[in-house]
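Here's the structure, in structure tokens; my notes come after.
Every protein chain of the complex appears in place save one, which is left out.
What follows is chain A.
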Amino acid sequence: MKLRSLVGALAATVALPLGVAGATDLEVTHWWTSGGEAAAVAELAKAFDATGNKWVDGAIAGSGGTARPIMISRITGGDPMGATQFNHGRQAEELVEAGLMRDLSEVAEREKWREIVKPSSLLDSCTIEGKIYCAPVNIHSWQWLWLSNAAFKQAGVEVPKNWDEFVAAAPALEKAGIIPLALGGQPWQASGAFDVLMVAIAGKDVFEQVFAKKDAEVAAGPEIAKVFKAADDARRLSKGSNVQDWNQATNLVITGKAGGQIMGDWAQGEFQVAGQKAGEDYTCLPGLGVNEVISTGGDAFYFPLIEDEEKSKAQEVLASTLLKPETQVAFNLKKGSLPVRGDVDLAAANDCMKKGLDILAKGNVIQGTDQLLSPDSQKQKEDLFSEFFANPSMTPEDAQKRFAEIIADAD
């Protein structure tokens, strides 16, 4: 009797997958694991499941640095997933060149991506030799300073309106036992914060000369020297953060233990999960309140070449689902990022997202460093800035010299 019921149970587990054979399982790998991110990715899964297919979630914890090697080795090792996240730009460049990724030009043409994706540089980053290889899902900009209103209130000073005021307010924060600037220990955070300072202080043109044209003379010049001075301030203000992950650093701001954080707009998802309101509980300053420019890096999905016909079809469905207006709205509201198409209605967007949309509409955009620099140069930059921000004895002049060398060697 017992045995028979066991056999019955076993048979049921075998029958179960057969029953849903019409739907195709597609494994999607990504590194969206913090609270706000997970909520956003659930929206994508919901939209894809609604098409009759099944989203098999392959979240890899530990941010892009941990996830990307796993994804790449799976693709090059012959065990490709159905689709995978990358920051579009140069991270998957060689995979495409080696013929391991799928050409999405057909889907793109059918769905008129060329017309709907704004700004067009997003799609350009997906294009290699005239063919489109990825579906952009959001625009993430790095250039934000997030401030805790409660922390400034406790310190008895006004919430600053730009970087200079922030630096000036720092002593009051310190006196109240608050860390002025939260900065996590992960290397990409230090490197990203520097890029933000660069756009804000030296401006868009200098940023482009250094990262797009790789002009080492500008990188060694007086404009960048000013940026390193500001980075020196930031280093002083961030002393005592003692956290690793970016969301732990954001959490210091949310709880009022830190005054502010330079972080991309993905930080907004964390404020939302914590139930905080833009403008009331926290303040955001795009371009550090100095130079309102945002970069248009972001996330995109790439689709490895798969023999299986059913799965290939499901890949197409997923690609078109990702750019549907409803998916774009649902996903980006949760994620705190901006949609990739200009024609969707973001009435529900909060204060900060509206600021971002405004800047986007004005066209004050730059390309992100992920789009401009190879992962190799990015890593060297990360090594430099994680050392700079952790080691007070390293002078801004020395750091700038090394920075110029990296730019000179960049490809």
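In the analysis below, contacts are C-beta pairs under 8 Å (C-beta built on N, C-alpha and C of every residue); 3 or more make two chains touch, one makes a residue touch a chain; residues count from 1.
Everything that follows uses one rule, which is that contacts and distances are computed from a predicted model.
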{"item": "Chain left out of the displayed complex - its UniProt protein name, from \"Hydrogenase 4 subunit B\", \"Predicted secreted hydrolase\", \"MoxR-like ATPase\" or \"Glucose/mannose transport system permease protein\"", "value": "\"Glucose/mannose transport system permease protein\""}
{"item": "Contact partner of the left-out chain, one of A:Arg74, A:Lys131, A:Lys324 or A:Arg402", "value": "A:Arg402"}
{"item": "Residue touching the undisplayed chain, where the options are A:Gly35, A:Gly52 or A:Gly65", "value": "A:Gly65"}
{"item": "Of A:Asp124, A:Asp215 or A:Glu387, the residue in touch with the unshown chain", "value": "A:Glu387"}
{"item": "Interface residues of chain A (partner: the chain not displayed)", "value": "65, 68-69, 72-73, 76, 91, 93-95, 98, 185-186, 242, 244, 374-376, 378-380, 383, 386-391, 402, 409"}
